[in-house]
Each structure stands twice: as structure tokens, then as C-alpha cells.
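Of the protein chains in this complex, all but one are displayed in their positions.
For reference, chains read A and B in written order, and residue numbers begin at 1 within each chain.
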């Protein structure tokens, strides 16, 4: 029975409204994660455009980011230590330079972020790895150069800590959520093309990326298993770990986004298990699976999930 | 004073996010329904596309549906019996065959669903009727054949239990919710055309449909009464019962959908009463009117509604 043992922490959020939690509330949520079997937390980004989750001087100077009131990196490390979890640090997404073809600049801003984080927090017990926050479904722009360059750099400065990415499958739901026609036979990338695409990408990420956790929400849920089988096979072939990022929000509803129906999440977990995947993470616990979430559907999902893992 | 005595149970949902309720939570919600005067529950669908609300072998084999973990049909029948309510069973919507003109296939899948349901659950005390879940506003495709064929089939296998449909009026809000221009004078189908259209449809449903519960949310709320008057007149003329399906969600807001403003719901109930309608149902209690809903606006709506019926 595949269980979820890792979750993103969605700071800085891209498209999920903020819960406005105090540190005490975050503590309460880490306790709920622990109870649900979470042992690894992945801060999705240090910064996005001009907002940062911790007071990064480098980004403030080089990307004109605002200095935050609260240092969430310190808070999350402290809580990860309190609850005996591993912490992975996501880096920076300018939301600008990749769109405008300035990959060199995007890479530099990420390196500067990683370096400052390592210098300030690298000695923290929970600091266990890195997350590269640019998300892709196919090769585009200089993404391979970014992944390879950044991954190697992060490992270099940190004594080889593992590096994670979380791409998505080029499926029918990409940017296309809540389209009632999705159930009537539109096509995702073919499994063959998906495999070909990712063989090319993975072959160039050797020594740079350790964990590949594909998002599981973009393809028709009933076709998911065949893609997961490909993912596991080729990712392991290139010497990396294949995780599933089992999304806990629902892409099939007009409100973007609320917690997923438990039945769907269970179906996806079983598909991953059937594909031989051993590690599941989720995007993400605190909004979509937590008893503390602002979305009450998450309270039910937590209860359903706990019933599932405890039975 | 017209009261709501029936509600849909929105399983399998089309576009309303799931609440992830355990059986205990459903029990609590049936208790809240009872307190609000609900005596009839209508499960909106047994299945939608590849998901089902109860383990229907026929759909599993013939429509490749997933087998659900929980048998909601059994649960809802049990709760309906506990709370002394009547239960109507909604059938199947492929979301595919009607779009692709394969009405014969849609009808067959529905008949198979009905038959298996009746064989397995037909002896249950609460099982009181059928609901045909394809929704129309005007005649299109082979919908009349579907309604007539299915309705007669359901009555035949069940010793004549009543059959319900819930069409909608071809109004300005169809697929067009939260358009600020809706308040500025766009036109719905004319009352004359609505009457003509539905005389044609109803005249072909004799002996197949017993209850017609038009959804009340697609036309300008201030024009609703005139459509309801037509509905009642012609539906009764063809020997059926005219109910109003008084929607408890708000179609006028950018978030699709949250609980309706009580003032609007009251206005619609009064319009139905003025039109001489004796029975009101709602889509639907558990998300939009319940003290247990994930949407807190529903908690207020429940309180407002209880104040109204108890004063």
C-alpha cells in the first residue's frame, strides 16, 4: 500500500491563495503531517518574481525582491527538526527571464539563492536536499542546461545533497482544467513520445538530478498508470529515483483549485503502486489534505486518508 | 408558504467539488436534512463517465467504470430508511455517447444500470423512484426517445415507481454564469417558444415520466415566475407533477459555485408559490444549504431557511 511520505510547502505560492498562518499554526500543521506519515517537506520556492519566503539578500539586490517580515525557511527548518523530517529547499523562479529567453540570468539568480541559503542554513540538521522549481513537460528553451547546471552546483556546494525536480506529463489538462470536454476523448502526448522526450532529457541530467517526481494530474486519470510505468522504467534506467507527485487538488472542477475527491486520489495512488513506484509526495498537504486547511474539503480528505493508511 | 421537501444528493458530481465525507458525516447530514423538512432524496447519478457511486458490475464491464470503495447507494438507502425519507435513484451519464450521437448506447447503459440496481436494491424500503439524469432545455438528439424508453423501462421493472426529470429553461445564464452583462437586458428563450418546445416534448413522455422539476436558475430571476406558470400549466395538462428545482447555489458570482444569497432563494420560492407549484426540491442541500457543508455560506443559508420555515 503506497503511502504519501512527502509534501511540498507552497511558499511562495504561484496560484493557491494564502492561508495567512502564524508560526503557531504552522507548528500545528507539521504535527498533522507527522500524524499522516509525512517525513519529508519540500519548500517549493525560495522566491517567485518579486516575493521571497525568506530574507534573501542576494535576490533583494539582484531581482529587486521585497524583504519578507517572516523567515519561513528558518521556521520550516525548525519545525522539520522538531518533527524529525527532512527538508528540501526550492530555489527561485523569476517568472520573467525564462519567458524572455534569458536563461543565463535565471540560472545565476538560482545559484546566488542556493549559495546564500547554504551559507546561512546549510548547517541545519534538517537541510537534506534541493528542489529545482522550474516545471516542464517537454524539453524547451535551455531547461536542460538549467537543470544540469543548477543541480550540479547545488550538489557541489552542499557536499552532494540530493536534487529533486517535479515535471508534468504533457496531458490534456495542462492549462485546460475544468473543460467538460476533457472527458470525451481528447488526447495527451502519446506514451511513446513521452518516453522519447524524457529519455532525451534524463540522459543529460546524470549527476545533476537524483529524484524525479512527476506531477500526476495532467493526463486522464485512467491513462495515468501507463505513463507512470514509463516514468519509473526510464528514470531508474538513468540511475535516479522515481517518485510520484500525487496531487491532492482537483483539476476537474470549475473552482481552481479545491481538494480532490478521495476516490480519485486513491485511484492515482494505486496506479503508482501498480507501476512499481515506491515513494509518493503530494502537492500539497497544507491546503488540500490538512485538518487545518482553509478548505474544509481537505479536512475530510485528511480523515479519509488516515482511515486508509491505518486500516 | 412553499417549503423544500426534496434534495438531490450530488454523487457522482459533475462540477461541484467533493466534500470527502465519511458515512458518519453523511448520517449527520441526513439528520440536518430531516430537521429542515426534507422527506425525499434523489441521488443525481449512479455513474458519470468512468466513475460510479455504487459498485455496478454492468457499468464496470460495459463502460469501463472504476469500482468504487464505498457503496453510496447502499449507504443512502440505509440513511433514507433511518430518517424515513423516500429515495430516488439517478442513472448513468456517459458524457460521451450523447455528444457523439450514440443514443442507443446511452440508453442501453442506463437500462443495464437500472436493472442491476433494481435487482440488488429494489427490495429496500426507501427505494421510491427513478431519476433520469440527462438534462435538456430544448429537444435535441434522441433525448425524447431516451426519456420515453428509459422511463417506461424503469417503471416496468419496478412495478410502476415514479420517474423524475429535471430540465432547465433555455435562459441567459446557461453556460454563461458570472457575466456582468447578464443584468443589462440579454434575452432568454421567449415564454411562447418555451411553451411550444415543451408541449412537444411532454406530449411524447406520457406513461414514461411522472415528475418534471425544472431547474430555476437559468433565467433572469425577475422573469422566473412567468416561466414557472407555463411549466405548471403544461406539465399538469399532460398529467404529470410539476415541481420546482430551486437551486441553492449562486449563478451570478465569479466563483462557480457557492451558496446562493438567501434573499434570492426566497424570491424564487415565492415565485414558484405564486405560480401554484406545490413541491420544491433543491440542487442541493449538502453543499449549499447544510450546516455540514464545506462552504460556510451554506451554514448561514441553513439558519436563514430554518428561520423562514419555523416562523
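By our rule, a contact is a pair of C-beta atoms (placed from the backbone, for glycine too) under 8 Å apart; a residue touches a chain by one contact, two chains touch by 3 or more.
All figures in this text were calculated on a predicted structure; none of them were measured in a lab.
For the chain left out of this panel, the touching residue among A:138, A:157 or A:294 is A:294. Residues of subunit A in contact with the chain left out of this view: 13-22, 25, 49-51, 64, 66, 68-70, 95-96, 99-100, 255-257, 293-296. For subunit B, the list of residues touching the undisplayed chain reads 178, 180, 183-185, 222, 250, 253-255, 258-263, 266-267, 295-297, 299-301, 303-304, 307.
Heads up, the rule we're going with is that only the chains that are shown with their structure count from here on.
Mean C-alpha position of subunit A lies 39 Å from that of subunit B.
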